[in-house]
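Missing here: one protein chain of the complex. Every other protein chain is in place.
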Amino acid sequence: MRPPIGALCWAIPEGFIPRSSTGKARTPRSHETARILNAADRDAHVEIMVLFIDRDPVGPYRVTVPAGRSRHVRLDDLDDPRPIPRDTDFATLITSDVPIVVQHTRLDSRREALVLPSTIPHAGAG
Amino acid sequence: MRPPIGALCWAIPEGFIPRSSTGKARTPRSHETARILNAADRDAHVEIMVLFIDRDPVGPYRVTVPAGRSRHVRLDDLDDPRPIPRDTDFATLITSDVPIVVQHTRLDSRREALVLPSTIPHAGAG
Amino acid sequence: MRPPIGALCWAIPEGFIPRSSTGKARTPRSHETARILNAADRDAHVEIMVLFIDRDPVGPYRVTVPAGRSRHVRLDDLDDPRPIPRDTDFATLITSDVPIVVQHTRLDSRREALVLPSTIPHAGAG
Partner (left out) sequence: MRPPIGALCWAIPEGFIPRSSTGKARTPRSHETARILNAADRDAHVEIMVLFIDRDPVGPYRVTVPAGRSRHVRLDDLDDPRPIPRDTDFATLITSDVPIVVQHTRLDSRREALVLPSTIPHAGAG
């Protein structure tokens, strides 16, 4: 009933989790989120690899997005195999065994005015 | 005369309508808008499904975009079959019987500085 | 020498030129810009159609982007066949006889904090 939409691989070249933040509560803290939509009728097993400028990639981090569900993965919550280092530029590669759609949101509360760019990443073959 | 452009299916992984807002009038209130362009020469019958993290999808919400027209659908105005819950993350699947182009705009006036990201969502098969 | 890149048709569902603005000089005034890149080795003859919610399309507005050049078209400067109405939602269809790449920028200076979303529009067939 739901149309097949999405891709099996997504790339987000921009990534940065600052250490400091003006917000006190969880919500306005600086963070990056990968919002993953699974419109298919079976669960998506998703793997996230983190690439850096001057060291080997880290991962995969594994998350499952149930069929017909959306999941918002905060990258600063990932800790297995290890937390993503703060104050360090990184890039993200997201692969799945079922077509998914990914949106990338970055919120930076280091200055008073929130900056919340929202981007549809680059999608690889379907 | 107008070129065929667009896709039959669009996905917006990010969605969130906050309950509170600093704006008083309708225009600056917090809202999300799906701007739908129908460049074809016949009307587009559009269906919007809303997906969640931990509950079943809701919809479809139905809107018609006339031929050669653009329509801006404010998601907080949708109420049939029921309003989209506030303060809840959701994702949006938009399908049409005619190729359309969708742009997603989010305005959040909870803080003083407006944040208005604008995104072209992921397009499925043509 | 330069690679063929771009599309013959682009669609920007979002468009709005506000009447008021806090900026006094030309640069910070509220405006929308279609930035057009012509990486080909011959001039691109570009036509811009403006679509509305409740009236017939207006256009085409015609601009030429020379080979190997970039041109930034401010939509509030277009006046032939007639200026785009202010305080009115519109959408934009851009077609060309040579592949071009379009980026859409919106600057709104009605509030103190500038909001400058920047979007790659939806590209039609190559």
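Each chain carries a letter (A, B and C) given by its place in the written order, and its residues are counted from 1.
By definition in this document, a contact is a pair of C-beta atoms (placed from the backbone, for glycine too) under 8 Å apart; a residue touches a chain by one contact, two chains touch by 3 or more.
Everything numeric here is computed off the predicted structure, so don't read it as measured data.
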In the full complex, displayed partners of the excluded chain: A, C
Among C:Ala11, C:Ala39, C:Val58 or C:Val98, single out the residue that touches the unshown chain. C:Ala39
Looking at the full complex, which residue from A:Ile5, A:Val65 or A:Ile120 touches the chain that isn't shown here? A:Ile120
Write down which of C:Arg42, C:Arg55 or C:His72 is the residue touching the left-out chain. C:His72
In the complete complex, which positions of subunit C touch the hidden chain? 2-7, 35-37, 39, 68-72, 101-103, 105, 112-120, 123
Spell out, residue by residue, where the missing chain touches subunit A. 8-14, 49, 51-54, 56-57, 89-91, 93, 95, 106, 108, 111-113, 115, 117, 119-122, 124-125
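Please note the rule applied: only the chains that are shown with their structure count from here on.
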Using the average of all C-alpha atoms in each chain as its centre, how far is it in Å between subunit A and subunit B? 22
Where the centres are mean C-alpha positions, what is the separation of subunit A from subunit C, in Å? 31
Where subunit C touches two or more other chains at once, by residue number: 113
